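Excluded from the complex is one protein chain; the other protein chains are retained at their positions.
Lettered A and B in written order, each chain numbered from 1.
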Amino acid sequence: MSRLERLRDSDLWHSFTASPVTVIAAIVAILMVLAAALAQAIAPHDPFNPSTLNLMDGFTRPGEEGAGSGATFVLGTDNQGRDLLSAILYGAQVSLIVGIASVIFSVLLGVSLGLLAGYLGGRTEAVIMRIADVQLSFPAILVALLVFGVARGVIPPAYQENATLIVLVIAIGLSNWAQYARTVRGSTLVEKSKDYVAAARVIGLGSLPVMRKHVWPNVSGPVVVIATINLALAIIEEATLSFLGVGMPPTQPSLGTLIRIGQQYLFSGEWWILFFPAFTLILLALSINLLGDWLRDALDPKMR
Amino acid sequence: MFAYAAKSLSQGLLVLLVVSALAFSMFRFVGDPIANMMGQEATQQDRRELAEHLGLNDSVPTQYARFIGAALRGDFGVSYRQARKVSDLIAEKLPATIELAVLSALFATVCGVALGVYAAIRRDGWLAHLVMSASLVGVSLPTFLIGIGLIYLFAVELRWLPSFGRGDTVKIGWWSTGLLTTTGLKSLIMPVLTLGFFQLTLIMRLTRAQMLETMRTEYVRFARARGIPEQTIRFRHALKNTMVPVITIAGLQLGSVIAFAIVTETVFQWPGLGSLFVNAVQFVDIPVMAAYLMFVAFVFVVVNLAVDLAYFILDPRIRTGAAAAKR
Partner (left out) sequence: MKLRSLALKLALLAATSVAATAALEARTLKWSRSGDSLTLDPHAQNEGPTAAVAHQMYEPLATRSVDGKLVPALATAWRILPDNPLIWEFKLRQGVKFHDGAPFTADDVVFSLERAMSPTSDFKGLWTSVESVAKVDDHTVHVKTKGPNPLLVQNVTNTFIMNKAWAEKNNTVKPQDFKNKEENFAVRNVNGTGPYMLVSREPDVKTGLKRNDSYWGRGETPMEVTEIIYTPVKQDATRVAALLSGEVDFVQDVPVQDIQKLQGDSKLRVNIGPENRSIFLGMDVGSADLKTDNVTGKNPLADKRVRQALNMAVNREAIQRVVMRGQSVPAGAIIPPFVAGYTNELDSYPKVDVNAAKKLLSDAGYPQGFSITLHCPNDRYVNDEGICQAVVGMFGQIGVKANLVSQSKSIHFPLIQKDPPETEFFLLGWGVPTYDSDYIFTFLYHTRAGARGGFNALRYSNKDVDAKIVSLASETDLNKRNATVADLWKILKDETLYIAIHNQTLAYAMKNDVNVPVHPDNTVWIKYLSFKRS
C-alpha cells in the first residue's frame, strides 16, 4: 500500500472529511499560507521597498486612487502610502515564519527537556524545572528585550533591520518552551507510574526508547493543544511586542506591526488600516486553531 | 511532604538569585539612564560624573553584588525616575496589581472550568460549538486590541464604564482597595475582562480536552458499566482527574497574569506594578526594574511551590513515585 492510499484509508482522513468545518478551515488555512508564501509573486506592490512608496498616497481609502501616484489600491493604503493588500500578504508571510519557527523551536526545546525531567527525575529534573521557573519568571517582553539588546550589541547596525526576524523567533521561542516542559513533565510523571511503562522498563528497554514509544504518544495530546494555541499566540505575541516598542520594524511589517500601526487610527476614521490586517490575523489564527482542534481529537490514540 | 516543600523553597531562592543576576546583565542593553536623568544643557563631564556617582561604570558583577547586599538589608534604593524609595513605590502599586490579577485569575478559572466542562459534556451541542468557536476568536486577538475595543465600546460610545485608572480607592492600612467603591468596581470590569480573557480561553480548552480524555479512560467506562450515575462519574471522578493539568496551567497562569498585566495596565492606565515597570523601562530606571523583576520572580516561586504541593495532594501516584525515587 502506498502512503497515499494508507492515508485515504486512515481514521485520520475519515475524521477529517466527516467535519465540514475542519475542511473549510483547512482550505482557508492552505490558501492563506500559499498566498503568504507567494507574496513576492502575487502582491501588486513591493511594500518592503520604501523607495517605491509615494508618501502622498497615504491614507487612500479602499478601492480609491492614491493622491500621489494615481494607482488604485484595493484595500487602501496605510500612513506611509503603502498598499495594504501587498503589506498584508508580505506581513502574513513574516508572521507565519515567526510563528511557525518559534513554535518549532519552543516545542523541540520544551518537550525534550520536559520528557527528560519527568522520566529521569532526580537532579536532572530539579535543574531543568528550575531553569523553566527562571524562564517563566521572565515576562516574554523582557526575554525579547534581552535577546534584542544582545543582538544589538553583536550584530552590525547595517544588518540589524534584517536580523530582527531571527531575533524574534529566538525571543518568542525562548519565552514559551517552559510551558511545554511543565506540561510534558506533569503528564510524564503520571504515565511513568503506569504499569505498561514500568513493564517496558522491566524488560530492559532503555530510557530513550521507552520515552519515545510509550510516554511521548500519551503526552503528545496536551502538547498539540498548546502548540496550536501557541502558533496563534506567537503571532499575537509578536504584535504585542510591537505594541510595547519592540518587534518587526515598520519598514518590514508583520501582521502584528500592521495592527499596531492601524490601532492608532481607530478614532480617526481610517478604519481599513486596522481592520484588514486584524481580520487577516483572526482568520489565519482561527483556521489554524480549528485544524489544531481537529488534529487533537484525531491524534489521540484512545479515539481509535 | 515537609521535606518536599523545603526542597522546593530552597530551589526557589536559587531561582531568585539567578533571575536577579540575569536581570542585571541585561540592564545596560535597555539604555542609558543618564540621558533621561539630566536636562539637555548637561555637559559631558556632568554625565560622566553622574554615571560614576551612581556606580554605573562599575562592572556588572560589582553592581550586582552591591544590589544584592543592599537588597538583603531590605534596601532597594531610590528610583532614578521619581526620586522615591523603590520599596515605597512597589508597596504603593502592589494592591492595584494584586486586585487586578487575582480577580482576573478567578474570573478565568471559574468561567474557564465551567465552560470547559460544559463543552466536554455537551460535546456536539450547538452552544458548545459556539463557545469553542468564540474561544478561538478570543485567542486570535491581541490583548491590547481587546482592551482598546472595550474602551471604545463601553467608555466612549456607551459611556457605561470609565476608560482609565482605578476610580476611587479606600485605604485599609497601607493597602488601597478599589473593591469598596462603586467607581472602583466599575473601573475593574474592563481590565479584568481584558486580562482574564486569554487565560479563560486557554483554561476552557484545556479543561475540555482533559475532561474528554478522562471520560474515555478505563475506569470511567468501568464505573459506567457498574451503573454509577453519569452525574457522579462526571463530577466526582472525571472532573477530579481533569483538574491536575488544569491546575498546573491555571497556577502557572496566575504568575503570568501578574507579569503580563503589563499590557493591560498600559492600555487602561492602571496604576499597578506593570505600569510602573513600563515607565521604568522607558526611563531605564534600574532600581525599579531590578526590584520589579525580583518581585515577579518571587511570585513565580511561590506559585510554583503551590502548584507542586497541589500536585502532591491531588495525585497520590506522584506521592508514591516521589517516595520511591527517594528510596
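Of note:
Methods note: a contact is a pair of C-beta atoms (placed from the backbone, for glycine too) under 8 Å apart; a residue touches a chain by one contact, two chains touch by 3 or more.
Being a predicted model, the structure only gives us computed values, none of them experimental.
By the touch rule given at the top, the unshown chain touches A, B in the complete complex.
Contact with the undisplayed chain is limited, among A:55, A:74, A:108 or A:199, to A:55. Of B:25, B:163, B:177 or B:217, it is B:163 that touches the chain left out of the display. Interface with the hidden chain, as seen from chain B, comprises residues 30-47, 53-54, 75, 77-78, 80-85, 88-89, 92, 148, 151-152, 155-156, 159, 162-166, 266-269, 271, 275-276, 278-279, 282-284.
Mapped onto chain A, the footprint of the missing chain covers residues 49-53, 55-56, 58-59, 68, 79-81, 152, 156-158, 160-161, 245, 249-251, 263-270.
Throughout what follows, only the chains that are shown with their structure count from here on.
Taking each chain's centre as the mean of its C-alpha atoms, chain A lies 22 Å from chain B. Of all residues in chain A, only 121-122, 126, 130, 133-134, 136-142, 145-146, 148-150, 152-153, 179, 182-183, 186-187, 189-190, 192-193, 221-222, 225, 229, 232-233, 236, 239-240, 243-244, 256, 259, 263, 266-267, 278, 281-282, 284-286, 289-290, 293, 296-297, 300, 302-303 touch chain B in the complex they form. For chain B in complex with chain A, the touching residues are 7, 11-12, 14-15, 18-19, 22, 26, 28-30, 132, 136-137, 139-145, 148, 152, 156, 202, 205-206, 209-210, 212-213, 216-217, 244-245, 248-249, 252, 255-256, 259-260, 262-263, 266, 278, 281, 293, 296-297, 300-301, 304, 311, 315, 317-318, 320-321, 325.
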